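With one protein chain withheld, the remaining protein chains of the complex are depicted in position.
By written order: A, B and C. Residues from 1 in each chain.
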Amino acid sequence: MSTAKQPVLELRNLSVSLPPGGDRPFAVEQVNLRVAAKEILCIVGESGSGKSMVAHAIMGLLPEPHVKVAAGEALLNGENLFTMSRTRQRQVRGVGMGMIFQEPMTALNPLMRVGEQIEEALRLHSDLDGRGRRARVLELLADVGLPNPEDLRRSYPFRLSGGQRQRVMIAIALALEPDLLIADEPTTALDVTTQKQILDLIRKVQAEKGMGVIFITHDFGVVAEIADSVAVMQHGRCVEYARAEQVLNRPEHTYTRELIAAVPHYIEHREDFVREGTALLKADSVRKVFQVGGGFLRRGRELIAADNVSLTIHPGETVGVVGESGSGKSTLGRCIVGLHKADGGRIVFQGTDLVGLSRKAFRPFRKDVQMVFQDPYASLNPRYRVADIISQGPIAFGTPRKKAHERARELLELVGLDASVARRFPHEFSGGQRQRISIARALALDPKLLIADEPVSALDVSVQTQVLDLLDDIRYQLGLAMLFITHDLRVAAQVCDTIAVMQTGRIVELGTCRDVFSNPTHSYTRTLLDAIPGQQWEIPADLRHLRGERARRPREVSR
Amino acid sequence: MMKSVGAQSHGNPASGRSWWAGATCAGLLAVGGVLVPALAAADEPRQGGTLNVILDPEPPMLILGLNQQSPTQVVATKIYESLLRYDFDLEPMPSLAREWEISDDGLTYTFHLQEGVTWHDGEPFTSHDVVFTATEFLPETHPRASSNFRQLEDVTAPDDHTVEFHLDEAYPAFILAFEVASFPIMPAHIYEGTDYNDNEMNDHPIGTGPFKYERWSRGDYVHLVANEDYWQEGKPHVDEIYFRLIPDAASRALALETEQVDISSYNNIEPFDVPRLEQLPHLEVVTEGYEIAAPLTWIEINHRVEPMDDPRFRQAMMYALDREFIRDNIFMGLGRIPTGPINSVTIEYSDDVHIYEHDPDRAVELMEEMGLERDGNGNFAQIEMLPLPYGETFIRLSEYIRESLGQVGIDVRLRSTDSAGWAQRVADWEYEITNNFVYQYGHPALGVSRTYICDNIRQGVLFTNTMGYCNERVDELFAEAAVENDEERRAAMYEEVQQILVDELPVLWLLEMEFPTIVNTRVRNHTTSAGGVADTFADLWIDE
Amino acid sequence: MNRDFWNAFASNRGALVGLAILVVVVLMAIFADVLYPRSPWSMVTAPFQPPLSDDVLLGSDTLGRDIAAGVVHGSRVSLLIGLISSLVALFIGVTLGALAGYFGGWVDDAIMRFTELFQTIPNFVLAVVLVAIFTPSIYSLVAAIAIVSWPPLARLARGEFLSLRSREFVLAAVTTGQSTPRIILREILPNSLSPIIVAASLTVATAILLESALSFLGLGDPNMMSWGYQIGAARTVLRQAWWMSFFPGIAILITVLAINLVGEGLNDALNPKLARKGRGR
Partner (left out) sequence: MAKIGLFLARRLVKAAIILFFIVLINFALIRAAPGDPAAVMAGEAGASDPQYVELLRQRFGLDEPLHTQMWIYVSSVFQGDLGFSYRQGRFVSDLILERLPATLLLTVTAFIFALAMGVLLGTLAAMKVGRWADTAITTLALVSYATPLFWLGLMLILLFSVHLGWLPSFGFESVGAGHTGLARVADVAAHMVLPVLTLGLFYMAVYTRLTRSSILEVHEMDFVKTARAKGVTEGNVMMFHVLRNAILPVITFAGFQAGHLIGGSILVETVFAWPGIGRLAFNALLQRDYQVLLGVFVVTSILVLLFNIITDLLYTVIDPRIEVE
């Protein structure tokens, strides 16, 4: 457990109540935690575990009166945050503790200059005069590694990238050198390379200032990267709380074990895919340009989303396209499936160039190329029953309704759902189940190629694994080719035969999965690999085998 | 015949206008003016004070020679004058003409002008101005000049203060043509040789009257001040007049009530408000001063539409209407129930005609007699009515007509139009029934016959025989009576024509309308002639 | 689903009150001929009878017509015109908004410029002109009110379509080969309806206000007794007979209020996410 030193923060029996009528009475139930100076405590859990509520309760940011602290104490340097006066609370915020939020795009006031926002805390809680505050702002901006502090001070948030904003947030939180820093999923919305920088920064400032840190995350990779101690939360309860080394390597609670087992990680890969016969799909110098910000009497900027992109997919092959946001990976997928019209190049599918085909001429190919989308909550029409959703494609292509519905029930079983759910509506399902339905819909047309656009990134890790396994299974069973788009190299590593790494609209590296991981040739690929959090941590062997088996299963011969 | 003018609204949007033209009045020989005592008993007039008069709607301009709508008249009659004024019995009185004679053959009218009269800009007023007005200005600008002066051969000015009008045919009614709105004398020195409509002085009227133009704040008020050089010594009595533009009827009533204004005229005040205002101690209501107009309102019927071509059907409609109710509840007692086409105050009126009482049963009988049958809803006929779009009273009236006719089985649907649409539909005979009111100008030859004679069935022209009624005997009687010098024979002819018309009911006469002039009791001598409020106000004074 | 909807709706007390009032008004409209079998135009008593006089509950007007009968029959016109013109506006607005939002590009540009044009002309002025030009009748009133009411609905529909068009289930419909009309009508439209229904319910309220304002200015259908007409007719006798304008005005006020309340309730029930921002945190 944590050090014997006087803790900076101690939570005793913290319970946070939810408004009546919800699915459970408490968001957080009887949580006990301690954070000492220079300690980083990671609270890990899946969505709905109550981990963010803990942070909000400490900061006094719960959406009262609906959600409020029901019991317990939070002692900051021995002083109970829940019983102190409002004025004292305000003083403690900022001076005693600072907080960083998940979404850097919305956490800064869009109408205030960056400098003012940092200064505001100083003005309230320090004796510095104007000049002193300005100097301190510049110092803070430099401390969090932002270039040109002088210019940046006068910028508005909208001009900053997500990573830069998160740095500004850190600067705000650090402005008064608090004893405790609470970081609520501060890197979740960031690209992996940025995430690494921010993690490094937090670790650096924490070491320099000797702060205690509560770091909330869902990612065990991140935990492995920075945690001194770990608390695992499930359904509002803390199920395991111990030193990081112990939790990571010798987890005790079943739930922790499941979570860790589900962490995607690079594993010794199955045998390389052998390309046979002619390519199913051949993309050649595909180019896509968007007009941005155009309007009446005004030409927009050109944004090149895909430039000179070439790749091939053979029957039975899974090609992973990996890249950070804005790299053009989704654009590529959508060009192939015909949602975007490519501006240049050729996309040859079984001998036919799809680029430039009219809507009508494209239609027959729709059957062959299907797509699974990212957001399970947005990809199913909430007004239709599951059976209708799945059979919409076949019906559009002339299958009798009754037959299509029968097929839908078969497909439901194929994706691991009960056939009886066909009559239900999407809102009755969880995210993972919806993603299964989404897959069933894509399969309904018996496609030859499946485009999976970040199919698991909106899901919790445990569910992620199941869906990945399902996709992999189905691919084997049906002999599908798949284009798997993801931002997460670890995920790609689990399902892909071939990996294409994209950066700003171009493919910078293309090779077998093994090659890309073990022998990256492009510096960007190396940067990406480097940025994967928690690389030095090996998932305990006893958990690893749970997943290894399937991955190494011999390939079935594709039909 | 004359086709002078017709229906007017004074209250609402579009507005009314003109007076008249001349007409033959056999026996009406030139008489020197005798001043009729003013209506309000005069104490010693007090000098000074400000008069506030309601003006509605806003006149388009104040140049009386170019525009004769009633709001224009209310203001401009203080600025401009004519040769004559008329008393309540339509006898001429002197104005800019001090004396006048008419030759025995009725062809020459000689006017002797007042001396020492100057225009507001200081220029002297002479006979040249009169000649210019009669021969140059009005023929070009006055909508009815061509008919007023049809018999006019020429106009001469023997000297600066004498004018002679020569006619090519005797036309006794000509003596009535010198009322100020028909014959406002315009300053020759300003208008001669210019484009009258585009004269730069058009926004600053120059006349000879007792009040001078001072300021016009559009949408708000017109301000006139006393003319110190007025030719009648010691007049006018008040220092200034504000004509206040108050477009809302309720606000106008309130303004009278709160003494913010002193005078309202025409239908400034909705009839509903009159009884209440009349009760207030500081207000009096006068209905004199509209003798020339003598408006008569009726239901106009398109005889081209069945079954209204049948006199029995028109009679049935008449029997269905309770005209006393109309007078008492819609016009709030302002008016008299007419017996026929001629207003009871108009010359040649006769009451020896059939009287239509309110008798719905008779109405039903008549329609059954005609062989009409009730439809599923119990209606004998369906009629569309265009309400006259001139203010609320007429809308109420239309609603009343719909109800009353509905009760005897005539289903009336109202169809709204604006004034333009109304005018076009009526003129083009594209209507079934409508209501209308028309001025009579004192004599049947001037304002009555035009409505009923066959000659005047002219498509596209308003205020003609738009019903399409035609009876040759009626034409004959009107034509002969107009030139008949013998009083008895003329009376007999007019009596006959009235009897025929009352039997055949070309239109359904509803009411001889009375306009209320509502005046604060501190104002004296306000109504001194048939011009009423549209007179000079030279004699008007304000008591403490 | 329906139960949830009703519960969400019923949790807004104002909405329930509004619904109750609206039901009363609708019943009044339906049973007008039972309550007051005679035409509201018929002159049943002496003019200017004050409220609570012998036979006229709310007094009589200048011609002795029963104000209460007018108020009861007037509800028909208000509801009829409010409803029909809103439906027409809804049709125009949703059609244009859907086309603009779905097709984007120059179609969107053209339609939105067109919408902007109509939003720039002061809408009441436009309504007055339209009714006056095409002569007041129930048809011209409906048309004029619809013509000035559609732009906000078009903008709303466009926004919904624009955001739904790129929603993944719509993309899925494209990739599974659905036809464009089907995508618009079956995939997007049903999902965009909630906010549109709410907006449309508020449009009904606005339409009733517009109708009353036009009638007040004397631009109502002369054969249909309406509240605006009653107030317009009473304006000149405001001093003698306050009841003539007071009661019809109250009728408009509570009807419009009720519709707004119901609209808010619908909003709470149909757009739970938006509802929260409107009320407590």
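Here, a residue touches a chain if its C-beta (ideal position, glycine included) is under 8 Å from a C-beta of that chain, and two chains touch if they have at least 3 such contacts.
Predicted, not measured: the structure shown is a model, and the values here were computed from it.
Enquirer: Thinking of the complex as a whole, which visible chains are touched by the chain that is not shown?
Expert: A, B, C
Enquirer: Please identify which residue in C:Leu141, C:Leu171 or C:Ala205 touches the non-displayed chain.
Expert: Within the whole complex, the residue contacting the unshown chain is C:Ala205.
Enquirer: From the list B:Leu107, B:Ala427 or B:Cys470, which touches the chain that is not on show?
Expert: B:Ala427
Enquirer: For the full complex, which residue in B:Ile185, B:Ile206 or B:Leu245 touches the chain that was left out?
Expert: Selected residue, touching the omitted chain: B:Leu245.
Enquirer: Using the touch definition up top, pick the residue from A:Gln6, A:Asn32, A:Ser47 or A:Thr106 that touches the left-out chain.
Expert: Selected residue, touching the omitted chain: A:Thr106.
Enquirer: Kindly note down the residues of subunit C that lie in touch with the hidden chain.
Expert: 14, 113, 116-117, 119-126, 128-130, 132-135, 205, 209, 212-213, 216-217, 228, 231, 235, 238-239, 242, 245-246, 249, 252-254, 256-257, 260-261, 277-281
Enquirer: Across the whole complex, list the residues on subunit A that are touched by the chain not included here.
Expert: Counting over the whole complex, subunit A touches the hidden chain at residues 59-61, 63, 89-95, 98-99, 101, 103, 106-112, 117, 120-121, 124-125, 156, 158, 169, 172-173, 175, 296-298.
Enquirer: Suppose we count only contacts with the excluded chain; which residues of subunit B make the list?
Expert: These residues touch the chain not displayed: 3-6, 8, 12-18, 50, 52, 57-58, 60-61, 63, 66-69, 143-144, 146, 197, 202-203, 217-221, 240, 242, 244-248, 250-251, 254-255, 260, 389, 417-421, 423-425, 427, 458, 460-464.
The rule is simple: only the chains that are shown with their structure count from here on.
Enquirer: From the C-alpha centre of subunit B to that of subunit C, how far is it in Å?
Expert: 46
Enquirer: What is the distance in Å between the mean C-alpha positions of subunit A and subunit B?
Expert: About 88 Å separates the centre of subunit A from that of subunit B.
Enquirer: Residue numbers in subunit C touching 2 or more other chains?
Expert: none
Enquirer: Multi-chain contacts only, two chains or more: what residues does subunit A have there?
Expert: none
Enquirer: Quick one: which bits of subunit C touch subunit B in the complex? Just the residue numbers, please.
Expert: Touch residues, subunit C against subunit B: 39, 41-43, 47, 62-64, 132, 135-137, 218-219, 221-223, 233, 235-240.
Enquirer: Which part of subunit A faces subunit C closely enough to touch in the complex?
Expert: My answer: residues 63, 66, 296, 334, 337-339, 363, 366-367, 369-371, 373-375, 378-383, 389, 392-393, 396-397, 425, 438, 441, 444-445.
Enquirer: Can you list the residues on subunit C that touch subunit A in the complex?
Expert: It is residues 1, 109, 113, 167-169, 171-179, 182, 187, 190-191, 280-281 of subunit C that touch subunit A.
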